[in-house]
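For this depiction, one protein chain was excluded, whereas all remaining protein chains were kept in their positions.
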Amino acid sequence: MTDKGFSKEERNWQKKLHEVIYEADTRAGKIFDLVLIFIIIISIILVMLESVKYIDDKYHYVLLTAEWTITILFSIEYILRIAAIKNPKKYIFSFYGIIDLLSTIPLYLSYIIAGSQALLALRALRLLRIFRVLKLVRFLGEASQLKRALKNSRTKITVFIYTVLVVSIILGTIMYLIEGEDSGFTSIPRSIYWTIVTLTTVGYGDIAPQTSLGQFFATLIMILGYGIIAVPTGIVTVEFARQGNRLHINTQVCPNCSNEEHQDNAIYCHKCGHKLNQ
Amino acid sequence: MTDKGFSKEERNWQKKLHEVIYEADTRAGKIFDLVLIFIIIISIILVMLESVKYIDDKYHYVLLTAEWTITILFSIEYILRIAAIKNPKKYIFSFYGIIDLLSTIPLYLSYIIAGSQALLALRALRLLRIFRVLKLVRFLGEASQLKRALKNSRTKITVFIYTVLVVSIILGTIMYLIEGEDSGFTSIPRSIYWTIVTLTTVGYGDIAPQTSLGQFFATLIMILGYGIIAVPTGIVTVEFARQGNRLHINTQVCPNCSNEEHQDNAIYCHKCGHKLNQ
Amino acid sequence: MTDKGFSKEERNWQKKLHEVIYEADTRAGKIFDLVLIFIIIISIILVMLESVKYIDDKYHYVLLTAEWTITILFSIEYILRIAAIKNPKKYIFSFYGIIDLLSTIPLYLSYIIAGSQALLALRALRLLRIFRVLKLVRFLGEASQLKRALKNSRTKITVFIYTVLVVSIILGTIMYLIEGEDSGFTSIPRSIYWTIVTLTTVGYGDIAPQTSLGQFFATLIMILGYGIIAVPTGIVTVEFARQGNRLHINTQVCPNCSNEEHQDNAIYCHKCGHKLNQ
Partner (left out) sequence: MTDKGFSKEERNWQKKLHEVIYEADTRAGKIFDLVLIFIIIISIILVMLESVKYIDDKYHYVLLTAEWTITILFSIEYILRIAAIKNPKKYIFSFYGIIDLLSTIPLYLSYIIAGSQALLALRALRLLRIFRVLKLVRFLGEASQLKRALKNSRTKITVFIYTVLVVSIILGTIMYLIEGEDSGFTSIPRSIYWTIVTLTTVGYGDIAPQTSLGQFFATLIMILGYGIIAVPTGIVTVEFARQGNRLHINTQVCPNCSNEEHQDNAIYCHKCGHKLNQ
């Protein structure tokens, strides 16, 4: 029973470490996760502060020291995670495994490749871990319900976004022809950028139509954008409602034909007519 | 029966005062509440006018006198509220009690602590009292229905906002790296601010991407923001629908034919005519 | 039978005129309405063109002549409307009667009271007449369904807007205290204006927070505004759905107890258990 050359003691040690690092059921596991989330938040605040010039000028060495501390802590955590799991490949190539690695290495890499600190942005993704930390509570259930609803409406949303893009290209080109370079519509891509800014009702105002015809046309785009927001909203709402109603579809299995998905008030199986166990 | 040293007469006086101040069922109570709402509105308009420089310059003493009058009226009201209730602590530490105190003291405090006039902003919260004044009519029912629906969708909304924040941090950092300081993305926090301005389709235009890559990326953020507004909308709509339906269709089962989904006011089953168990 | 001194002939004449002017069932009535809508549109375009300076400078006399022509046509129509109806008061004090009068008189008034041309704006309201012209087709049914749904959700919407206003006053005052006059938040009313611009995701950018704290706080307001748009949307959607479902509630009357509002699939009255006529 001691495979891969582990003694029984070592296996126990690995098992316990796994419990602490990967699970949140025990007291130690919970504390580990909370400390981790805390360090992740600190690390993100650090990255932000470094980008503010006058703070970086003033506290450069404090920030650098803190950054090194975080990097070392993350490195230790990464090594422990690999050590604690029977099949390290499974972790290393998982979504969280890759994020963890990319959040750890930027400082090391910065001595080799310039600009690699850009990877620090990915640290924010580690915050998604919070959903795992909270996995004991209802949050995860709600999150997965949201995810399922969005997944189901994926095709409809794709069709919608594709149509919006085609419309934006056409309207953007027309606005380029109407307004021309004097109003800031210097090229078709820039004009399409403006169209999407308008259609999504963001409206920066860095580019705005100046001619009467352009303003009239812009008005149409706005009303279009104001109206079609109803489409994704409608799609998602209906999907959410269906997820909610699925509660009215219970998971009872017919004892005769193994059919599932019966309505809540079903007494007989709607497939074979056999009486359901109540 | 005369506890806390109150004579019977005093108790009666307290009871009547309580009726006038805390309840809106009697004519006197209604008048008190309407006068109070009127004074609250005046007090808020006063705070606003004081902040407009040329009005304050011109009518400084008029405004100060009015402010003192309001403060004294509020003080009297606060004392009466304490006097009128058997258990003053219950009022003092209630939501409305704290708001009432904080709305009253700023002028007194301004002689002790500079800047304490900031508390005047809290006066607007007193306007929420209107829901209590209107408690006799259907408004409160509707308000509590809205509140219940929002409360039920709280977890889903929290998950949603948390995810939006994580996404904003990541996208903001990427935009900081793409655009750099020349376009106004001077730091990561500022860049995250821009991302949220864009994602929520507010779009001030005080910061706007200048490079082609930045504009392309901004376009993606806009479409994302335009799309994901469907999520809170969907959540709340479904919850509202559930609240609404709960009122009209009960889950009673007909004892004769097992039919469900009867209207709330049903006495007989609409399927077989059998009397329902009430 | 000839009351108010009308001879039978005159009565007939009045009846025919009434048919043409007030109804759209006959051919003459339809033509009258279409011509009227056409003149209304012309009159609105005229008002717009007059406001464009270089057009007014160039074609002042053409526009003035056209304006006088419209005014005389509207005057004749107004007189005819009064002549054609048995009870003129009913028309004169109706919504459309007042709009018609106010759309007709500005040019006359402009010789007496300066600035009375402002009333010309009300001409656009005459466009609502189109719903009456189209009364034969399904548009009106849809419009009244929309109206009924909005009417039913009125209380909830009022509670919502009131709460939004109170929140805007509070947040606006806080932003005034945070940002101060240097960032354009020169007074509390102006700051509340900015808050509503932000909360409704309009975001002009004429005023924008400059300090870090202000931008952080603005971010919260945006997310709030982005989220709470779900509330009116949810309210109206649910109300629309109910209007649609009302099709599933039929208007059958119980032959026994006169109860109404039965479900579509009801066989027995849910009030008294009596069988319904199918």
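Going by the order they are written in, the chains are A, B and C; count residues from 1 in each one.
In this text, a residue touches a chain if its C-beta (ideal position, glycine included) is under 8 Å from a C-beta of that chain, and two chains touch if they have at least 3 such contacts.
As the structure is a computational prediction, the values presented were derived from the model and not from experiment.
J.: Where the complex has a chain not shown, which of C:L64, C:V202 or C:L224 is the residue touching it?
T.: Of these options, the touching residue for the absent chain is C:V202.
J.: Determine which one of C:I113, C:I161 or C:L213 touches the chain that has been left out.
T.: C:I161
J.: Which parts of subunit B are in contact with the chain that was left out?
T.: Within subunit B, the residues touching the omitted chain are 201-205, 233, 237, 257-259, 271.
J.: Hey, which subunit A residues sit against the chain that's not shown?
T.: Residues of subunit A in contact with the hidden chain: 155-156, 158-160, 162-163, 166, 169-170, 173-174, 176-177, 186-189, 191-192, 198, 201-205, 208, 212, 215-216, 218-219, 222-223, 225-227, 229-231, 233-235, 237-238, 241-242, 261-263, 265-275.
J.: Considering the whole complex, not just the chains shown, which residues of subunit C touch the missing one?
T.: Counting only subunit C, the missing chain is touched by 44, 47-48, 51-53, 118, 120-122, 124-125, 127-128, 130-131, 138-139, 142-143, 145-146, 149-150, 157, 161, 164, 189-190, 192-193, 196-197, 199-206, 229, 232-233, 235-237, 239-241, 244, 265, 267.
In the analysis below, only the chains that are shown with their structure count from here on.
J.: Select the chain at the greatest separation from subunit A, using centres from the mean of Cα atoms.
T.: Chain centre farthest from subunit A's centre: C.
J.: Taking shared residue numbers divided by all residue numbers at the interface, is the value for subunit B and subunit C over half (same) or under half (different)?
T.: different
J.: In whole angstrom, how far does the Cα centroid of subunit A sit from the Cα centroid of subunit C?
T.: Centres of subunit A and subunit C (C-alpha means) sit 43 Å apart.
J.: CA centre of subunit B versus CA centre of subunit C: separation in Å?
T.: That pair's centroid distance is 29 Å.
J.: What residues in subunit C touch two or more of the other chains?
T.: 201-205, 233, 237
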